[in-house]
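All protein chains but one are shown at their positions in the complex.
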Amino acid sequence: MSARKKLSTFFSRYAVVIIFVIITLIAIPPSGLSIKYILQEIITRLGRNSFLVLALLLPIYAGMGLNFGMTLGAMAGQVGLIFAVNYGISNWQGLVFALLVGLPISVLLGYVCGLVMNRAKGREMVTGYILAFFINGIYQFFVMYMLGSVIPMGNKSIVLSRGYGIRNTLNLESVRQSLDNIVMLRVGGFSIPLVTFIVIALLCVFVVWFKKTKLGQDMRAVGQDMAVAEAAGIPVEKTRIVAIIISTVLACAGQIIFLQNMGNLATYNAHDQTGFFAVAAILVGGASVTHASIANVFLGVTLLHAMFVVSPLAGQKLFGSAMIGEYFRQFIGYGVIAISLVLYAWRTRKAAAEARLSLRGAQNGPGKGNGKPAVGNGGQA
Amino acid sequence: MANGSSLLSIEHVSKDFYGNVVLHDVSFDLHEGEILGLVGENGAGKTTLMHILFGMPVIMETGGFQGSIKIGGTEVHFSSPFDALDAGLGMVHQEFSLIPGFTTTENIVLNRESMRASILNDVFGDRMSVLQRDRMRERAQKAIGKLGVDLNPDMLVSEMPVGHKQFTEIAREIDREQTRILILDEPTAVLTESEAEMLLQTLKRLASEGIAIIFISHRLQEVLAIANRIVVLRDGHAVKDTPNENISMRDIASWMVGRSLGESGQRSEARGFAESLFKVRHLWVDMPGETVRDVSFDVHRGEIFGIGGLAGQGKLGIPNGIMGLFPAGGEVVLDGKTVPLNDPAKALAMGMAFVSEDRRGVGLLLDESLEWNIAFTAIQVHGQYLKKIFGLFSQRDEKAMEDLCAEYVKLLDIKCTSTKQKAKELSGGNQQKVCLAKAFAIKPQLMFVSEPTRGIDVGAKKLVLDTLHHYNRDFGTTIVMVSSELEELRSICDRIAIVDEGRIAGILPPTADISEFGLLMSGAAMEEAVNA
Amino acid sequence: MRNFKTFIQDFGWPRIIIFFFLVALFIMAPFVGVRLDASFSDVLNRFGQNAIMVLAMVPMIQSGCGLNFGLALGLVAGLLGATLSLQLELHGMLGFLGAIVLATPFSIIFGWFYAKLLNKVKGEEMTIAMYVGFSFIMFMCIMWLILPYNNPTMVWGYAGKGLRTTISVENYWLKILNNFLAIKIGQFFVFPTGLLLFVALFAFLMWLFLRSKTGTAMTAVGSNPDFARASGVDVDKMRTISVIISTFLGAVGIIVYEQSFGFIQLYTAPSPMVFPAVAAILIGGASINKASMVNVLVGTILFQGLLTMTPSVINSLLQTDMSEVIRIIVSNGMILYALTRKIKVSK
Partner (left out) sequence: MNGTANAKGAPNTKTRRLLIRGALLVVYVLIMVLMIYSGRRHTILIDNKDAADGSYSAINGMEVSIDKQESSEYYPGDRDKAMVQGQKHTIKVNIFDDNKTIEKSFTVPLWSDVMIISVPKVVAGIEPWIAPFTMAEQIQEAQESAPPAGETTFQSLGSMIPEGMEEAQQSP
């Protein structure tokens, strides 16, 4: 590979990362924010978001793309927190309790999600996205109508005045930052939520370890070639379901960590954007639909949130409107996802064309080709 | 060579698919350390035999088979390929079954990795065991060592040369401790000459270690080079089972394709053609699995020109490339005018038509009516079957389409409930007729027909061939017919070209001796055949 | 009997359930004090409002580009046309038609780029379309703030620039179609003749188009792209045409919606309008690669009927507002059903 080609591959692979670094660097001076403030914000947001983003890794390994269905786990976590608040369980004990409640729910939802995705192979992403909306309907039904009527809610202060259904905004005062505050390190003027980071580190260790297990190996095999894996006797569908279940459970825990840091819960739409932010972050970090690493997660959260911190103020200063910065960062968030998906799809097609080209030449084409042409488009078959 | 008792015995195996007999009372034995060369044309029953041997679900789904299979003297019944693997059978398929992003090691031990139980096994099951990479590597190296080739255990499959992939596949079967019988289906098809040579050495080496090998190949010289015994399948019969002694390639070739003389039905009367209509020079086509490398030929006006050859050799690539369906290059001239390649619309507009071998994939709009299927190309290419309304919009002329369709339904005797019936509801033979009708409807000067009888029953086959024959005679349409069935080509073609490895191996009259065809297909003795 | 069975299978249980649910709602309506005539009028009106946006799904489905989750591009083109029409102070029918004419070049340009993109990412169209739509809406949010509009009815009063989030069309072309030849029967029932005629016109034009040479080729591309290519059809060109038409219909659809609704909604308002359109055509019986005028008609009526009837009937019945939840579950459930349905292509 020539040096120039290497350079161009590097740029096309890390295009998103490079664009992001540049935009953020440009926006820092006009925002008027001090570097120290930005760093502290990034530390806080790393603790708040990393866990959620890490939940995306396994489905990518298993070849199921970006798991937009992780929102299901987030909903399970929220149900857990609602119960924790209802029973008045506070502090980190409340978080553990919420996790224990959310766990079986997220396993069940993950299983359902896996089943659905197995029925829509090749369309996992859009299916996960719609499934999240669908389950959202059921979540709304459960929280708005079941809680307080079918399932008694002891704590009347979280129930709507009509007697059932949970209030729009839930004050999580009893568990607010209880994980972060177990040990809050103060180093050089920065506050670092030590325990939160330890939990995140443990998850990273788990992911690394998991990749070394048989199941992890099977997941990689399934992710690369389902047909070959199936022929080798690996239970493909089961493996895919397990990947989604683990992702959903991690998303459940991640949402609990996220919300304890935020300190309150928008009961009916806190989960709306969970998948979007996580996916945008991992893509900004240089991951693609098929490749992702732990490094992508942390790089992505750092970059995405650095921009999120900076852009509204920069927009205010540059255009005289905070809304412009606000819209700009959303434009960038959605745009990043769109561009990454486009680049990925485009690259896959190019690779397929190149592979075809390499068939010609000295050796024979492989296979007892049945002459099924790979031309034209598969459309949305 | 055959020492000891037989390791694998196939006894009186017969199999039919819904009355269509594919295997008829096939028996042979395989002994320890023996290499058995299994040869036969496409459709001779090799694949079905392997399916039976491996307990493929498709066999059970279609009613099982008669006869028995014994391994080491005891009868076995496999309900899935995994049973066969457990019983000591190993198979290397023509298509690679490797994970591209895995290393040689990971592929060799795929799903049989060495593992150490972890504490989580008791909670979440065995798959939580941790892989022992060093053990896996050792095993891979051992298997590679047995092959006697130089393979890097840490190389990614996606970065390997093709030959190494093939060896990785074999190493995977060798790593299975119980593997005693190894079946290779066209293992040299994708290899370069030197790689193929190395593979043959490896197989001999494995045989000397006591592994029995069934070697399926169309390259007869390879079979002659390594087989201890040769079994020839033809039309489901094991026509020959002979030790590899004093056999020539020509012998095998004639056993493979030979039919008793009386059997081969009518031959086209010899016709003379003066004028050349169609010229192909140095055509290459980039069609996966059917690559065409360098093909040149001429077709005379009014002739039926046959193109034969074994599957995967590139015969299908020729019409697909000329009609612009796959990237192609070279020079193609029709009636003095150069045909632009890679542009189906132009090719069609110049008066060529194509009946694809992939009937359901390319040939038909399965979800649309027969009217659509037959008239569509004519609408798009020649703007026919359209009418203007308000003098502005051109609309489909449903009436004209129906008339057209009805005409062909009658002409070709297409069995359907109405011209509005959906194409997917017809039988294979009738679908094929629809495809032909679609091509006829644009009144072509030159028509390519690819595998016109694939997958349809005997009666329909005859009808389709008769249709082509009559169309050629009545309208003078020049036809280029591509088929894997030599007999079919010989029955209606005026000349037959045989394609081998992406090149024309030779062009023969239909009356040529059957062994000549066999030799051409086996990629041997090109000059010998050309003289014939 | 067999025919009936295959009919049910083809039509799909979810649609049948929705149909009977809607029928049940209509039957129950009088008993819970909901006026039937007002309800019918409402359903008709909402049908007319939304039908063209649902119609916009047809060309892309037919050409094999799948469900147009990127309809937002067309909606934005329509919004540009509508705001420009107001900016130019065009009133009445002139204003309405002017909006459509002004939106046309935008919809063609957007559609062309959108099609270029989709042709590069065949097989992944839906997810990408969704995000392209979202990011484009966000981009336009910035544009709405900085484009130099200055019609005082449209810009924020206090800043003097930047468009309002909702702009009333009351003095321009409010209900220009609805009131055209409208027939009023009784106190509660209004038949929006003009609106329905307009919808019928577009449906008829689409019907004509699908029967033309190009339309036929497009359908074949969606049905089997390899067949179409082998028959000399330029697949990418057909897809491009279908995307442009879909985008244009999206633009017309939102303008029709606005004249009936009374307001131009800017900023993020277009995004939540995409999913109902997708859901409606699926409820009407379309699959992700086949759709017809009947699907549009049936789907829009069923879906809008559901949206109209559930709040009034269910709320009176249960004394609680469950309509939102039903709406979410039905529409997304329908899309999910279409995505996971094993497509019966007997290859």
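When the chains are written out, they are named A, B and C in that same order, and each has its own residue count from 1.
Simple rule for what comes next: a contact is a pair of C-beta atoms (placed from the backbone, for glycine too) under 8 Å apart; a residue touches a chain by one contact, two chains touch by 3 or more.
What you are looking at is a predicted structure, and each value in this text was computed from that prediction instead of being measured.
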| item | value |
| --- | --- |
| Residue touching the undisplayed chain, where the options are A:Leu108, A:Ala231 or A:Ala266 | A:Ala266 |
| Full-complex contact with the absent chain, from A:Leu66, A:Cys113, A:Leu131 or A:Met144 | A:Met144 |
| For chain A, residues in touch with the removed chain | 41, 44, 87-94, 96-97, 100, 133, 136-137, 140, 144, 154-158, 160-162, 165, 167-169, 171, 174, 262, 264, 266-270, 272-274, 276-277, 308-309, 326-327, 330 |
| Residues in chain B touching the chain absent from view | 109, 112-117, 121-123, 126, 129, 132, 135, 177 |
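FYI, only the chains that are shown with their structure count from here on.
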| item | value |
| --- | --- |
| Distance between chain centroids, defined by C-alpha means - chain B, chain C (Å) | 48 |
| Rounded Å distance between chain A and chain B, as computed from the means of their C-alpha atoms | 45 |
| Contacts with 2+ other chains: residues of chain B | 325, 358, 361-362 |
| Residues within chain A bordering two or more other chains | 373, 375 |
| Partner chain C, residues of chain B touching it in the complex | 323, 325, 344-349, 354, 356, 358, 360-368, 372, 376-377, 379-381, 383, 386, 389, 393-396, 424 |
| Footprint of chain A on chain B - complex, ascending | 81-82, 94-102, 106, 110-111, 113, 115, 118, 126-131, 162, 186, 189-192, 284, 286-291, 293, 311-312, 314, 316, 320, 325-327, 357-358, 361-362, 450-451, 501-502 |
| In the complex with chain B, residue positions of chain A that touch it | 209, 212-215, 217-218, 220-221, 224-225, 227-229, 231-234, 356-357, 359-360, 362-375 |
